[in-house]
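Just one protein chain is left out here, and the rest sit where they should.
Naming follows writing order (A and B), and every chain is counted from residue 1.
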Amino acid sequence: MTRPKRRTLLLAAVTAVALAASACGRDSGDGEAEKGEKVAQGKASGNITVWAMGTEGEKLSALADDFMKENPDAKVTVTAVPWDNAHNKIAAAIAGQQTPDVTMLGTTWMGEFAKTGALDVVPPDFVKKDDFFPGAWETGVVDGTSYGVPWYVETRLLFVNKAVAEKAGITEAPKDWDSLTQAVSDMKTKGGAKWGVYLQPGQTGAWQTAMPFVWQNGGEVWDGKNFTLDSPEATEALEYYQSFYKDGLSTKDRIPDGQQEPKLLKGEIGAFVSGPWHIGLLNDLGGEGKYELWPMPSGSGDATSFIGGSNMSVFKNSKNRDGAWKFVSYLMKPEVQVKWYETVNDLPAVQSAWDDQTLSGDEMLKMFGDQLDKAKAPPSIPTWEQIAAGLDTELEKVAKGTESAADAAKAMQAQATSIGTGG
Amino acid sequence: MTSTLDTRPESPTPAERGERARRADLRSRDHVARIVLHVLLLGGLVVMIGPFVWMALSSFKTEGEIRADPPTWWPHDPTAGNYGVLFNRLDFPTYFTNSIVVAVLTTLGNLLFCSAAGYALAKLSFPGKRALFLVVLGTIMVPSIVTIVPLFVLSSNLGLVNSLAGLILPFLAQAFGVFLMRQFIMSIPDDLLEAARIDGASELRIYWQIVLPLCRPAFATLGILTFLASWNNFLWPLVAATTEDKYTLPVALALYAIGQNQTRYDLLLTGSVVIVLPVLIVFIALQRYFVRGIATTGLK
Partner (left out) sequence: MSRALTGWFFALPFAALFLLFTAGPVVASLLMSLTDLGSADLLHPLGVNIVGLDNYLRLFDDPKFLIAATNTAIFVVVGVPLTMAAALLVALGLNSGLVKFRALFRVGYYLPVVTSIVAISVVWRFLLQPDGGLVNEVLSWVGINGPNWLNNKTYALPTLIVMGAWRNLGFGMVIFLAGLQAIPKELYEAATIDGAGKWSQLRFLTVPMLRPTMLFVAVITTIGYVQFFEEPFVMTRGGPLDSTLSMAYHTYNQFGFGNYGYASAMGYVLFVVVVLLSIAWFRLLRNNVD
């Protein structure tokens, strides 16, 4: 990338400042869904810069090499970015106009970055919505417009200690709330576990454990216009969450990162809620065969879980928009998605990729696949992270018993409404 | 007082007997103090180095053992695997070079600029001196997370993004360094400098030949602290680098060790050991300057 001379940059900066100053004040925006521009046919060419986080960033160059074989005129450069503070890094890059062509984004970041206006709209018909799990596709939709394409997904199941469950006399996974409570209770009284289950008692990320209960009860976080956190379904769900702590089935103390796994394998806790990455972690600790997976139970609604993962987005000021989208759509081919799973164990966001033997043949993975059909994500609004933090605070009070479920629901609703959707 | 020529042993006078008793008393008190001091410091030492030793030992354990509950001390099956993974996956030479170049240049630059400015603030008078010092002091107090975005926009406009210069320049003039040097230089007696001025030495000469040599302990301190801060700096090198070849070690380590939903403690701790070693080397090399012995003030 050529670096313009300092003076030119300064001149540009001054001009930009002058122009921006003359345009002081925000645009109101028309609130209509935008349509993406079409992408030209043919092979990709030119430079394509990609940012990806963590292991995905490390290993993406393998897929990039395959892409370059198919598109000899294209040159893909992948920069791996640490997850730690990645959100701040991308924000700074947008502010300093130093963004790449393509970037990976966490699903909960979509609303915020879409609102910056820095992301390009997903081109229609180039990447097809129906190929993906509906919950996953929704994570990329902000205000009715699609700004990101789901790349890989994850969802949550109950990881259960086999021996404890057997000892407790549980023969099949509980299907609804009452049977789950019974099962957990048996694991504590008959199965020999100190805690029947570990549900994160508030603090960062607890909403990912608690919100599914709301969905399982037929409730919603918001209905497209208003927040519905204090609906009767949501309140009931919070009561259900609180019941585990009240009845002594889950510890009220946060178990620090890294200690859940040994405690599960030892049988100190009967079960915890987590995602597919724990398969590898537990097996590494010698837990292979010692645990099993249970799907989410249903309340008054569907047996829903949380869906997360990462999306791929293209920046509006990309100099190679065509190439960028072609690379993104390459990553979404079912066979590439399978290859990606084999490389880093990330679950494909494309539904047809799951027909492949690698995934459908593995029992545990199949359970995740089935759950993905019934998994939801929070609304893709720019203020989600802040609202979620508020939820976490109230959830801690609920778990520790300093607040009733009804009061917590009201507090959550009030906070969310006052924070708003940043529209 | 007996003269030195007198070799006849004398029976001690009461005064001398008292003096000897007092000295013996002091010696035994010294002895007790010595033992007590050693015990206390030793006890404290064990508490101090405990976690570090655990960290170093854990770099030879597997992820499973590190997560064991309760934690283990000695590795059950010592393995250098973590080091292997780290050095194979990490482009270690590049990251190490970047870190070293940035840390060394930042440290040397700070030693020079902060001692010069510290000297001016401590011993010279010029208009705006007080204001400058207060402004400098004030900025130490702004949390860095808040200034990261404006700093990045500034660097972008100056063309400094994704360059080593961009990693060094923003940290070449540390408010903290100026503050430290000012305080140290304030304790240099004014008479010393006045004498040199009367002798006709220029300010530059006074600074170079009198002030700087006296600052050795301060330089050791500032050197260690600046090197440590620069070496461990994570947020700015993360934001300022747009390609991997400009990453420093802490950024690279976070890349491999911290995932979206999980942390690889084996790599994290091993990486932490690797990252800490140069700092320790610098510290051990410089800490002898804390030993009394360079006491010369020229006040004779």
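Methods note: a contact is a pair of C-beta atoms (placed from the backbone, for glycine too) under 8 Å apart; a residue touches a chain by one contact, two chains touch by 3 or more.
In this text the structure is predicted, and so the values were computed from the model without any measurement.
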Contact residue for the chain not shown (choose from A:172, A:253 or A:363): A:253
Touching residue (missing chain; options A:48, A:118 or A:391): A:118
Touching residues on chain A - with respect to the absent chain: 17, 20-21, 23-27, 87-88, 91, 94-95, 97, 112-113, 115-118, 202-204, 253-254, 256, 258, 382-383, 385-386, 389, 393, 396-397, 400, 402, 422
Touching residues on chain B - with respect to the absent chain: 30, 33-34, 37-38, 40-41, 44-45, 47-52, 54-55, 58, 66, 70-71, 112-114, 116-117, 119-121, 124-129, 132, 135-143, 145-151, 153-154, 169-173, 175-176, 178-180, 183-184, 186-187, 189, 202-203, 207, 214, 217-218, 220-221, 224-225, 228, 265, 268-269, 272, 275-276, 279-280, 283-284, 287-292, 294-295, 297, 299
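As a working rule, only the chains that are shown with their structure count from here on.
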Inter-chain centre distance, chain A versus chain B - centres from mean C-alpha coordinates, in Å: 41
Chain A partner contacts - residues on chain B that touch it in the complex: 62-64, 66-69, 89, 145, 148-149, 152-153, 155-159, 161-162, 234-235, 238-239, 242-244, 251, 254-256, 258-263, 265
Residue ranges of chain A in contact with chain B within the complex: 3-4, 6, 9-10, 13, 53-55, 57-58, 77, 79-85, 88-89, 91-93, 95-98, 100, 106, 154, 257-259, 261-263, 266, 275, 277-278, 281, 284-286, 310
